[in-house]
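With one protein chain withheld, the remaining protein chains of the complex are depicted in position.
Order of writing sets the chain letters: A, B, C, D, E, F and G. Residues in each chain are counted from 1.
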Amino acid sequence: MKNQNPQVGIIMGSDSDLPIMLEAAKILDEFGIGYEIKVASAHRTPEYTAKFCKTAVKRGIKVIIAGAGGAAHLPGVAASMFPLPVIGVPIKTKTLEGMDSLLSIVQMPGGVPVATVAINNAKNAGLLAVQIIAAGDNAILNKMIKYKQKMENDAVAKNKNLKI
Amino acid sequence: MKNQNPQVGIIMGSDSDLPIMLEAAKILDEFGIGYEIKVASAHRTPEYTAKFCKTAVKRGIKVIIAGAGGAAHLPGVAASMFPLPVIGVPIKTKTLEGMDSLLSIVQMPGGVPVATVAINNAKNAGLLAVQIIAAGDNAILNKMIKYKQKMENDAVAKNKNLKI
Amino acid sequence: MKNQNPQVGIIMGSDSDLPIMLEAAKILDEFGIGYEIKVASAHRTPEYTAKFCKTAVKRGIKVIIAGAGGAAHLPGVAASMFPLPVIGVPIKTKTLEGMDSLLSIVQMPGGVPVATVAINNAKNAGLLAVQIIAAGDNAILNKMIKYKQKMENDAVAKNKNLKI
Amino acid sequence: MKNQNPQVGIIMGSDSDLPIMLEAAKILDEFGIGYEIKVASAHRTPEYTAKFCKTAVKRGIKVIIAGAGGAAHLPGVAASMFPLPVIGVPIKTKTLEGMDSLLSIVQMPGGVPVATVAINNAKNAGLLAVQIIAAGDNAILNKMIKYKQKMENDAVAKNKNLKI
Amino acid sequence: MKNQNPQVGIIMGSDSDLPIMLEAAKILDEFGIGYEIKVASAHRTPEYTAKFCKTAVKRGIKVIIAGAGGAAHLPGVAASMFPLPVIGVPIKTKTLEGMDSLLSIVQMPGGVPVATVAINNAKNAGLLAVQIIAAGDNAILNKMIKYKQKMENDAVAKNKNLKI
Amino acid sequence: MKNQNPQVGIIMGSDSDLPIMLEAAKILDEFGIGYEIKVASAHRTPEYTAKFCKTAVKRGIKVIIAGAGGAAHLPGVAASMFPLPVIGVPIKTKTLEGMDSLLSIVQMPGGVPVATVAINNAKNAGLLAVQIIAAGDNAILNKMIKYKQKMENDAVAKNKNLKI
Amino acid sequence: MKNQNPQVGIIMGSDSDLPIMLEAAKILDEFGIGYEIKVASAHRTPEYTAKFCKTAVKRGIKVIIAGAGGAAHLPGVAASMFPLPVIGVPIKTKTLEGMDSLLSIVQMPGGVPVATVAINNAKNAGLLAVQIIAAGDNAILNKMIKYKQKMENDAVAKNKNLKI
Partner (left out) sequence: MKNQNPQVGIIMGSDSDLPIMLEAAKILDEFGIGYEIKVASAHRTPEYTAKFCKTAVKRGIKVIIAGAGGAAHLPGVAASMFPLPVIGVPIKTKTLEGMDSLLSIVQMPGGVPVATVAINNAKNAGLLAVQIIAAGDNAILNKMIKYKQKMENDAVAKNKNLKI
């Protein structure tokens, strides 16, 4: 549902993060929720990023999902300029296993929260964005309830085929 | 706004976490959003916790804020039973500075996100809950925009009185 | 000895953990102790997991071995519902080397212990389960004494063939 | 129940660990289980420690609880010489918050498990020892089921007096 | 030399960081180098911070020293908008000892360096700013050579009064 | 621009670090800044290193870039003997992911700063050296302003070709 | 010089550590110092290890080098039973990069030191053993002085062939 009545903005610090961040887009497609997706670096393209975040409410964006690695400032920078929820995805780095990304994203100061998910777990960022929209949209809430029920059924069913 | 048309459920693993978790309640009071607040341990009171989470949607709860320390399972357990956003507050521990709490909360598996904030930062959990409600409520969104503007003005004003 | 008079319940958060957890089963086979083995996630299948744990004493289970990775809540959740020993196996994760799994399992709050073994060391979880049963069963204790003696002999014998 | 038909041996690397380790003894007293309690260092008194561990089965000991800090070898050394369960309590250190103690105790090699509990949590070591004995003793199992039920009731009751 | 022909801009995320950051100012006073000093948060006052950094070259600023704690984005944000050196001072936090601040500041992506000094060591940030100016100013270089010589003499002299 | 009016001295603890450190040289080539490049170990060749650093000002060197891994003392040793800026590049190690290198370089005591960049990020060390020279050289400053502008344009342009 | 007038005892917890520990033997060969080399586990072969350590002085052993990984107790156990220097080599583990091995070896309690070298650096353990013997043997001291001189010359010479 790319670029169709987007309710979610997905941004990432580098196009090398795209394969990971597409997991979030896949979830939004599954729930029929429109989104935008852009490369926007807090450090290399501060103007572009600021413009994206400051005009997002007007474009109808209700949640921003931001992925970044290392000194991962993108989610926090977005949160400083956007009044609705920002979800941060810490990207695993080559050197410190993503611990640097995680701490740079989660340890935000009082007044400017970032909703942080697990390292590299853009799928969960997508699901959290769906849940946020579901908080104000009963149709999406019902889809989420079914999604969770199906996930449970699938997991239980795995016990039938355990190779031991 | 305790117990008045609650839209947010605040739970914590131990009553010793109450002083920290009240920071979230204070923010909700400031925005005029109703909430419930309970001690509910994933480990000591699993039945009570399960009941609280499974019936929350029916009670009108849109977001659960869960604080816990050490092997901090409460936010994840809530997320397994509640289809709307769960915010996790890692409580600082006496031994490992809250690193154990943080990793136990943020590193959730695919399918079950927890929106994690900084260690001990229940204030930000409160603000994130407000933002989640604001995504579906323009009056709250406008309050949040004003809140952020006031925070900016107050911070800039501090430069007038710097003691150097 | 799968499913024969099971005294040990082996559960894991995901079927991808099966190759590691089978090391525990192998030890139980070696000692002739029956076991059950199931996929049961604290987050994806909370009902199934609760049922497994709450009825375990009635089925004759004396020890539960639970393996999980990341925000690894399964052992703690089992310990909240089962009155006999729960052994936790922290599974190594792709991002933080299993440090997240270890802290999520070992740092349990007062009242609800989990007997934690080394990261990925399901073999030791199996041996610990045997020792727990041996505490109330002299035949198993004698087998364990012989097992340790053989391990010592084998290790000393390695000095004969050191390639230097 | 000190020195009365002891079923549990409590040892610690230094007498400065005594206040922490007494939490384990208190639990055993509560369940009416006899125990021995000794200072026995893996490094300063290796002979004494070896003798304590090697003769423990003959004295009727079914579980050893060993507390140690820093390069915390006592639980592993006990496990090398005792064929029944050894529970390790990592003691918090002045320098690395007990992370050194935890890793020194939990990361045991294949063949020689130590059942590790949370840093400084000797209370949980006591409860785990009770659960191990309960696996072969229905009277103790019933006490443990009641203990857990009371803990749950007490925790739920705290909600009546929350000061908010 | 506050506000006199400033060559160095000192900024910090919160006025609570002022006592630490004044150590940098003290060094600049000692070398007779002018500076500005402001509270400017990457998260709470993004506009103010952007304006400060983008106009700094025109005001004659040659180096920016930025101190911040937790998810410490201020130095990186300054570096994205200022073409001359930015020095980052990781401020020690209440929870993770400043490890979060350090990683958030030092692990910058390719293209946007931040010259990071030790946790809380604003004195060294001041000295590094002096060295940067000294690279293009022989008078300051000579003062720095004397400063280092005096530091060496003072340290050696301490051996005369060692209380042993 | 190797060995042509060198303004930057690049040193590294081992010739195995050369591929990483050449990223700094490449940046200096791009800006037309001369440099020297040498293997000089704090531990294996202390005399050679001392001579290199103590005579550097006389040779016209304005910045030293030093890369080292493990107990990475080279940048600090250079900083003790050179009165102008020393930039430290922590080299990733085989065992601790470069955390040892980072802490050995960044945590310098008061009086002797090292300007530390990200692990393995010699490119940023090169850019920081350029910025330091630019603080006293307007031609280089203008090149740096253009460099940053081009980097921004290139990053924004990536959005045209995102494969989604 | 294996088994010829051995002055150094090399032990390791597992024969899988042999390739690493042989680096120590190679250094001893280079200096013409005799040594023994054995697999001796603190946990799997406590009796064999105790005998090796307690009788070592009588066999002429002046230094023990002990390598171990994970909960690495072998060096500390040797130090508890041997009155001359014990050198510990932390072996890198599959899960925690050898941080567990390092802390288990270096953080020994007061009274029982272990001379710890870098993770996997058995070569340095060999050199340290040579230096310990050199403290009482001028011929070995002179060889060590030459060894260090050659190392310095070789390292400086690498500058002639740097491929840039």
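For the reader, a short list of remarks on this structure follows.
Please note the rule applied: a residue touches a chain if its C-beta (ideal position, glycine included) is under 8 Å from a C-beta of that chain, and two chains touch if they have at least 3 such contacts.
No experiment lies behind these values; they were computed from the predicted model shown.
The hidden chain, counted over the whole complex, makes contact with D, E, F, G. Looking at F:V8, F:L22 or F:M108, the residue that reaches the missing chain in the full complex is F:M108. On the side of subunit G, the interface with the absent chain consists of residues 57, 62-63, 83-85, 87, 102, 106-119, 121, 123-125, 127-128, 131-137, 141, 144-145, 148, 151, using the contact rule stated above. Against the chain not shown here, subunit D presents residues 2, 15, 18, 22, 25, 37-39, 41, 44-48, 70-71, 94-97. Within subunit E, the residues in touch with the undisplayed chain are 92, 97-99, 118-120, 151-152, 155-156, 158-159, 162-164.
Everything below uses one rule, namely that only the chains that are shown with their structure count from here on.
The minimum number of touch steps separating subunit C from subunit G is 1. Matched by residue number, over half of the contacts between the chains of C-G recur in the interface of B-E, chosen from A-E, B-C or B-E.
As a whole-number value, the distance joining the C-alpha centres of subunit D and subunit E reads 50 Å. In subunit F, the positions touching at least two other chains are 97, 118-119, 151. A complete list of chain pairs in contact reads A-B, A-C, A-E, A-F, B-C, B-D, B-E, C-D, C-G, D-G, E-F, F-G.
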